[in-house]
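Shown here: the complex without one of its protein chains, the others still in place.
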Amino acid sequence: MYSLKNDYSEGAHPQILEALLKTNLEQSEGYGEDKYCIEAKKLIKEKLQNDNVDIHFIPGGTQTNLTSIAAFLRPHEASIAANTGHIFVHETGAIESTGHKVISVNVEDGKLRKEHVLSVLKEHTDEHMVKPKLVYISNSTEIGTIYKKSELEELSQVCRENNLLLYMDGARLGSALCCKENDLDISDFTNLTDAFYIGGTKNGAFMGEALVICNDNLKDDFRYNIKQRGALLAKGRLLGIQFMELFRDNLFFEIGQHANDMADILRTGISELGYKYLVDSPSNQIFPILPNRVIKKLQEKYSFYIWASTDENNSSIRLVTSWATSKEAVLEFIEDLKI
Amino acid sequence: MYSLKNDYSEGAHPQILEALLKTNLEQSEGYGEDKYCIEAKKLIKEKLQNDNVDIHFIPGGTQTNLTSIAAFLRPHEASIAANTGHIFVHETGAIESTGHKVISVNVEDGKLRKEHVLSVLKEHTDEHMVKPKLVYISNSTEIGTIYKKSELEELSQVCRENNLLLYMDGARLGSALCCKENDLDISDFTNLTDAFYIGGTKNGAFMGEALVICNDNLKDDFRYNIKQRGALLAKGRLLGIQFMELFRDNLFFEIGQHANDMADILRTGISELGYKYLVDSPSNQIFPILPNRVIKKLQEKYSFYIWASTDENNSSIRLVTSWATSKEAVLEFIEDLKI
Amino acid sequence: MYSLKNDYSEGAHPQILEALLKTNLEQSEGYGEDKYCIEAKKLIKEKLQNDNVDIHFIPGGTQTNLTSIAAFLRPHEASIAANTGHIFVHETGAIESTGHKVISVNVEDGKLRKEHVLSVLKEHTDEHMVKPKLVYISNSTEIGTIYKKSELEELSQVCRENNLLLYMDGARLGSALCCKENDLDISDFTNLTDAFYIGGTKNGAFMGEALVICNDNLKDDFRYNIKQRGALLAKGRLLGIQFMELFRDNLFFEIGQHANDMADILRTGISELGYKYLVDSPSNQIFPILPNRVIKKLQEKYSFYIWASTDENNSSIRLVTSWATSKEAVLEFIEDLKI
Partner (left out) sequence: MYSLKNDYSEGAHPQILEALLKTNLEQSEGYGEDKYCIEAKKLIKEKLQNDNVDIHFIPGGTQTNLTSIAAFLRPHEASIAANTGHIFVHETGAIESTGHKVISVNVEDGKLRKEHVLSVLKEHTDEHMVKPKLVYISNSTEIGTIYKKSELEELSQVCRENNLLLYMDGARLGSALCCKENDLDISDFTNLTDAFYIGGTKNGAFMGEALVICNDNLKDDFRYNIKQRGALLAKGRLLGIQFMELFRDNLFFEIGQHANDMADILRTGISELGYKYLVDSPSNQIFPILPNRVIKKLQEKYSFYIWASTDENNSSIRLVTSWATSKEAVLEFIEDLKI
């Protein structure tokens, strides 16, 4: 059984493991104040071409989202998210558990746009309703689509004009930035968002996300919030070492590129067999629509999610690639699909 | 500079690293439903001689405490803890952030006793005050002391008689169980507590705690709470593999024993030089009282916490040993102290 | 300017004021343990034909909803509500502020039905999503519609079959029960819901709602939760005296009937002039669709909410009647509409 179920089926990229091995016996400070974390932050800031951001390493994505959003909002303030947004559907109400409503907007392609934000603002008129304050987006989105630079700029502008914070969940930012269709540079986010995170877990690390706080007003005392939410690892070096490796050279982007390349092979191969897609996603998650009997056959050899039933006889499935997905495996999948 | 500051200055025990290396390319299920987690739970249950407990792996101690206590309590219910208790002083109000008061009791030696619990119950008489519902203890305590079996039995009984839950923070349980003075077996806790956790982070793992839920009433839906608090790692295998190694044979206890042995050498050596201790702690944290000028000298070569000023000229320091502390280092410390 | 804006524009029903006057100098216990509260509970239980419910008086509706729902749910559990539901739109995220998501369902007429509940259950499959646990309905709804007995029975059954709690917001229960179309008796709710509240504020009281907890499992320690949320008035008698008056004889129902009678006059008069309604509401809130220029004219003499624009030239307005609405006023309104 070969898994194309997600991008976290294997351990860490070998280069990361090697770094953990090499540094293992060195002594360091606890709680993320070690030299590896310091070095990793320096390397990321260089890639961001911005020395004026605050960077914090946090074990997981849900934790990063809940810690940040709870720290940024006052009690009556709410987030706006797409109905596909991870915080709206797939985090067990983590944001609400910190006291804040998530206002959802129905979108087709996973992406929030100016008109969605304005429509939410128009509906929220007084103190009998929550006050929308933060716009949550994911890039790539939960259905594999990505934001174009112009789209993000427009969203960023509408947020600034309306005193809203823009927060980007980058769980799969590596893949997003390595898409052919992408025209955003990782350094763009420091100008266009108030905070965003660079996902490690789904891009080659054992675990870990790098939260980047761009807006000066959101920086104070953030470590208190990390500790309070249980996200301050005693051996914080574990996160620092991983991000040091990801950003020392170009590993972070090489991993994103590899995942995308493997998805491209799948995408092209599946298209050539005449199949359509539920959504046109350029990143490492693709959603082909296949006959149910074909899906059944594939399931004997591959594991993946059945995403949605599209009609009586067909369903879309989700295939995800990662740093660990081999060219052999995806080529074999295409072959198996032919039969 | 050699650190005796804490038990998380180095990486993971080499045997754990090796296991991570060996399993790295295997594919597994996400979110802690992988074969390693399943195997690790099986091994721990064997050590606990109890198949009827639920075990969950959680990245850190604060997260384990807040997830558990918030899941176990209704909104108006509170915890009772020693004034030295980690949840009371050193978790940035994590329990309160989930809505629950922590009632503190002043104790001398870090240990809660029957009379403390009864005194809190006596003071909390009606609905104008929180309702005490959970007793939080740590073993070893934050100042290195440990519970004797009779003490824990008495505490357990007073909890049952008063419809209170007993929860034990085992961040340093490995060291506690390997003390010469200890007369508790790891299997005792499943009968004596409602839930407790076995600490990995401070006992050789990169990170990770194994929460053991003993009371059937507390088991339902616990994974929802783990996810909601951001504690469900996508690559949950990282925790499973580590605990698999710790409990496959006796690594968990060997690590506790080694740390204690190194602490014993320090303790004996320091005592032989005529110094006293702030508290009589048998585990891997010791608190010798030294002249301030001696401390200053030691700081040139060693890092450690200055714990408390005991008089004008003397202070107690905290020395902590771990799986990684070498015999050479502690012997050298004693030598350095002689001069 | 005459207000048809809501049912809380005037003070309290004169009979209530008189009772406050008469009892003013008597001494009583604080915090709702006075003889008036005790008597009011007795009277309500008689009307409910049920001695096995717990009744609590709480100053306002939002407070009743948030105190109850937070007390009834565990952290990962969520409520289901219509998209028009008060807790979803008009309580500033009060439920979320206690940590719980409100899952909304789009409905046409303000009423939740079996299929809505089942569809939410179908979507919420595992611990990555909140667990739906409580169904919130309002009767009358926020747009003036009411539940038929068969509808409530069906909803109650689907809740029981799926281990869901059914909670009814009765802010305007008085009007609902006095509609011609109503076939529910106030005593039915003790069998059909797990908890509900009888609204005083919008039915003649200065303020106050009577929460009725029917499900034994939800009763314990409820007063702790009232106190914790700040809803335990020192002079709780203020609530007891008001509900004593409302339920001593039939004042509660007389007020509901009067409000409905006044709404009937408006409804019939407006219909006779050929106008349609946004929604077919039998209770004390009606939503006629009028030409914008007519609305403008009416606004010179009456205050009311413009509810929604229905097309370029027409809008629906909300007219609400109460115990204090006079027959003269509504007849005059009809006259004014004719011109």
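Order of writing sets the chain letters: A, B and C. Residues in each chain are counted from 1.
Basically, a residue touches a chain if its C-beta (ideal position, glycine included) is under 8 Å from a C-beta of that chain, and two chains touch if they have at least 3 such contacts.
Owing to the predicted nature of the structure, the values given are computational and were not obtained by experimental measurement.
Chemist: Which is it among B:Glu26, B:Glu96, B:Asp188 or B:Asp264 that touches the chain not included here?
Modeler: The missing chain is touched by B:Glu96.
Chemist: Just name the one of A:His13, A:Arg113, A:Lys131 or A:Arg237 that touches the chain not displayed here.
Modeler: A:Lys131
Chemist: So that we can see where the missing chain sits, which residues of chain B does it touch?
Modeler: For chain B, the residues touching the absent chain are 75-76, 78, 89-93, 96-102, 127-130.
Chemist: When the complex is taken as a whole, what residues of chain A touch the one chain not shown?
Modeler: 31, 70-71, 74-76, 98-99, 127-128, 130-131, 221, 223-228, 232
Chemist: Which residue numbers on chain C touch the omitted chain?
Modeler: 2-3, 5-6, 8-12, 14, 17, 20-21, 23-30, 59-67, 91-94, 97, 201-202, 206-207, 224, 227-235, 237-238, 324
Keep in mind that, in the parts below, only the chains that are shown with their structure count from here on.
Chemist: Nearest chain to the global Cα centroid?
Modeler: Of all chains shown, the one whose C-alpha centroid lies nearest the global centroid is A.
Chemist: By mean C-alpha coordinates, which chain is most distant from chain C?
Modeler: If we average the C-alpha coordinates per chain, B ends up farthest from chain C.
Chemist: Using CA atoms for the superposition, what rotation angle relates chain A to chain B, in steps of 5 degrees?
Modeler: In degrees, rounded to 5: 180.
Chemist: How big is the gap, in whole Å, between where the Cα atoms of chain B centre and where those of chain C centre?
Modeler: 50
Chemist: For chain A and chain B, what's the span in angstrom between their mean Cα positions?
Modeler: Chain centres of chain A and chain B, defined by C-alpha means, are spaced 33 Å apart.
Chemist: Cα centroid separation between chain A and chain C, in whole Å?
Modeler: About 43 Å, centre to centre.
Chemist: Two or more other chains touching the same residue: where does that happen in chain C?
Modeler: 75-76, 98-99, 127-128, 130
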